[in-house]
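The complex appears here minus one protein chain, its other protein chains still in place.
And then subunit A:
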Amino acid sequence: MSNPILEVNNLKKYFDVKGGVFGRKVGEVKAVDDVTFTVNEGEILGIVGESGCGKSTTGKALLRLIEPTEGEVKFEDQDITQLDDESMRKLRRDMQIIFQDPYASLNPRHTVEKIVGEPLFVHGMKSSEERKKRVKELLEVVGLRPFHASRYPHQFSGGQRQRIGIARALANNPKLIICDEPVSALDVSVQSQILNLMSDLRDEFNLTYIFIAHDLSVVKHISDRVGVMYLGKLVELADKDELYENPKHPYTQALLSAVPVADPDVIGDRVILEGDVPSPSNPPTGCPFHTRCPVAMDVCSEVIPEFKEDSDQHYVACHLYD
């Protein structure tokens, strides 16, 4: 279990903000700011956070779909940020992504066979007979029927489309799949089908997932470990039971208490945070959370807290644990 497949060190992604008559750089948005974590083989690492916290950018930067500004992404001990385009393309066999919107991520003009078969073609399966066979196999793996191969995306429901997206990601037997909000666009009854499918596939093909979502109950259900992001930074990372039972960072505590629970008997003490998430183009000094933190101290507005291990495998970035 403790065999790291992906190591991320000090990953940063800054987007330039251009303005003025000459379109000069007038500032930058720190979408991902110094994120460090490792993912072990066969585990599911959940990443949660609110919109704009940089979780999707992190996911895309790991695959270099967005070029990281700084930092190291080591996949099986190889730093992929240094690879040229050709080697990166070869490596993408092993690293795949499933997107949030099953309506936008499938080409409406292609049949399912073409959509799922394309990664096979790109990575060397040139015989169309072989591809056809493999596509049918994949469709069955994700719970669709072989005859669906000749249909177009608009003929499927949201849940079925997400299954097609999963089949496409599985086509080349990847080792790591980044799932960017794969169930947020789906209804509850369909969402549970897809979550079950994903955990079954993990067991069957020994996959590793990075599961990005904003729904804390979904992330808890599927993940082994969970990381919490706020304003471009990872603020807490721990085993999921540890994180949900013993959250250390005040933001995690507030986030967990804000989730409405479908049980009238569970009415916990709610921490209602004041205000909004600050703009990432002008983040607060010191700890990014200090403007909304109920327990902020003087030091919080001055010094950026270090992301470090507080107890066994429980990492947190907060001055309370200095």
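General observations
Heads up, the rule we're going with is that contacts are C-beta pairs under 8 Å (C-beta built on N, C-alpha and C of every residue); 3 or more make two chains touch, one makes a residue touch a chain; residues count from 1.
Here is the rule we go by: contacts and distances are computed from a predicted model.
Not every chain of the complex appears here, and the one that does not is recorded in UniProt as "Peptide/nickel transport system ATP-binding protein", selected from "ABC transporter permease", "sulfate adenylyltransferase", "Peptide/nickel transport system ATP-binding protein" or "Cytochrome P450". The hidden chain makes contact, of the residues A:130, A:204, A:241 or A:302, with A:241. Here the missing chain is touched by one residue of A:78, A:217 or A:246, and it is A:217. Residues of subunit A in contact with the chain left out of this view: 50-51, 157, 159-160, 187-193, 195-196, 199, 214, 216-218, 220-222, 241, 244, 254-267, 270, 272-273, 275-277.
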